[in-house]
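Missing here: one protein chain of the complex. Every other protein chain is in place.
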Amino acid sequence: MICEDVKNEVIVDRVTKKFSKGKVDDGFEALSNISFTIEKNEFVTIVGRSGCGKSTMLNIIAGLLSPTEGKVLINGKPVTEPGSDRGMVFQNSGLFPWLTVEGNIEFGPKNKGMAKIERQKLSKELIGLVNLEGCEKKYPRELSGGMQQRVAIARALAMDPQILLMDEPFGALDQLTRESMQSELLRIWESCKKTVIFVTHSIMEAIYLSDRIIVFSSNPGRVRKEFKINIHRPRQKSSVNVMKYYEEIYEAIN
Amino acid sequence: MKENREDRFTNNLWLSWMGFIIILIVWQIVSATNLVDSSIFPGPISVLKSAIIDVPIRRLIQHIGFSLFRVVAGFIIGAVTGVIFGIISGWYKKIGNILQAPIELIRPIPPIAWIPIAIFWLGLGESSKIFIIFLGAFFPIYTNTLKGMFNINPELLQAGRILGLKGIRLLLKVAFPATFPDIATGIRVGWSYSFGLTVAAELIAADNGLGYMIMHARELGQITVIIYGVIIIGLLNLFTDFLIQQIIIKRKLRWYYITTNV
Partner (left out) sequence: MRRLIKNKKINLSENIIKIGTVVVIIIVLELLSRVGLLSPYKMPSPTQILIAIREVISVGFPKGVTILLHLKATVLRIIQGYLLAAVIGIPAGLLIGRSYILDRISTPVITFARSVATISLLPLFIAWFGITEISRILLISYGCLWVILTNTIQGVKQIDINYINAGKVLGANKRQMFFKVLLPAALPRIFIGLRVAVGVAFMVIVAVEMIGTVVGLGALIQQSRFYYSIDITVAGMILIGIFGLFLSVILERIERFILPWAFSLEEVER
């Protein structure tokens, strides 16, 4: 058990999530008996149809929802609420429209009490990391979708979390922007090495990005199958190996 | 957690009524303990008693009848002209410009401000009040109809043209229905303005109707009747607005509301 804790940064242990509409039995089971583990600095993607509970799973790991049964352990400690060890990027960026790019990025550190000079240094670094120099004083509304997501990533990284949770972050982008964001993400990930738990319904995206893929089935959400992607990065979406994985995963989903 | 709060109160209905119950109780207590002189601040029970005694149902219905007549008359005239003008202005841009100019200039003047001059021109009778109410209904409905015309999805018009419609037929069969949601909004706004204006006009210059009933009660010192009248007006307003909403939802705009899940 102890050895497993050391290797596994995240342990999802028999998590079940039921939503109820008022009366106790009249519920909707979003997740049923989910168990999986994630190692440090792994890039893991949860793939499944829309509505299979993958966002719910992510929210539980983030601490925004509590499981009806089971628990989630991060480095051995159970998750009860959001914390600075887990950063999150939302599908619609979730950027605060009343703050500038800088303001958004510095939001977390400011709440923690970081001094102004340090904050500014940090946000400058991160803005550079996500390639948005010059946009510091802009408001989210003035940015394109891809740029907004980059700010969202920088904002999450500003808390220096060990784990980065990403809930279909590229879902609202057009195909071309989406693809360039995927490479951007890999670049950023490679330079700051964090554990990433990514959620998407795009199989190709999952294969392109991840070390490991967990397939969820729907109604209720369950772990169908896991796949380890043994291809060197950067991966060619058209390569034979990738296509093989694609077919297998596609079958697993259906 | 918040998501479970709803099943804590299995009967949400009684929560909704709690507000009224609390207010009625507090009201009765304040008046009964004579914190304020009870002739000036009567409790709900006195109001109810007075309602039965001082205002016979027949009288009340008369007053309501007069008020409703004015509102409906003024509103219909305002709504019909508003819609027609709005559609014409939106479809025929040149006419639109000509019509818009004076309308935009007159619009900032609140209908209330027209009362003195309406009375001067049309006397103290029904026509002056109906005129005011007409103004109250016309502007929001005109504006919303116009907005609706401007915001018609061009694809709809293109589809209509492809199907062989043009000119007036295109207007009537495609453009006009497409503006229904905006017209509906205008109607609800226009109705609430009309209602308030009726009461105002009746307060200032009338000898029947709910506004008059309240003003007259004040002159007679019957505070209970004033409160009664205020409540009746509120209920009537709520009820008519509800009616209009139902009519709109059930008939003209089923297609709209079904998709937007109202």
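As written, the chain order gives the labels A and B, with residue 1 at the start of each chain.
Methods note: contacts are C-beta pairs under 8 Å (C-beta built on N, C-alpha and C of every residue); 3 or more make two chains touch, one makes a residue touch a chain.
The structure presented is a predicted model; accordingly, all values stated were derived computationally and were not measured.
*Asks:* Taking the whole complex into account, name the chains on display that the unshown chain touches.
*Replies:* Listed by label, the shown chains it touches are A, B.
*Asks:* Have a look at B:V55, B:I87 or B:I115 and name the one touching the chain we're not showing.
*Replies:* B:I115
*Asks:* Of the listed residues A:S20, A:N75 or A:N92, which contacts the missing chain in the full complex?
*Replies:* Considering all chains, including the one not shown, the answer is A:N92.
*Asks:* Can you list where chain A touches the absent chain?
*Replies:* The list for chain A reads 59, 62-64, 81-84, 86-88, 90, 92-99, 107-108, 111-112, 139-142, 155-156, 159.
*Asks:* Take the complete complex as the reference. Which residues in chain B touch the chain that isn't displayed?
*Replies:* Its contact residues with the unshown chain are 2, 5-6, 12, 15-20, 22-23, 40-41, 93-94, 97-98, 100-102, 104-106, 108-110, 112-117, 119-121, 143, 146-147, 150-151, 195-196, 199-200, 203-204, 210-211, 214-215, 217-218, 221, 223, 226-227, 229-231, 233-235, 237-238, 241.
Criterion: only the chains that are shown with their structure count from here on.
*Asks:* Can you compute the centre-to-centre distance for chain A and chain B, using the mean CA position of each chain? Integer Å is fine.
*Replies:* That pair's centroid distance is 50 Å.
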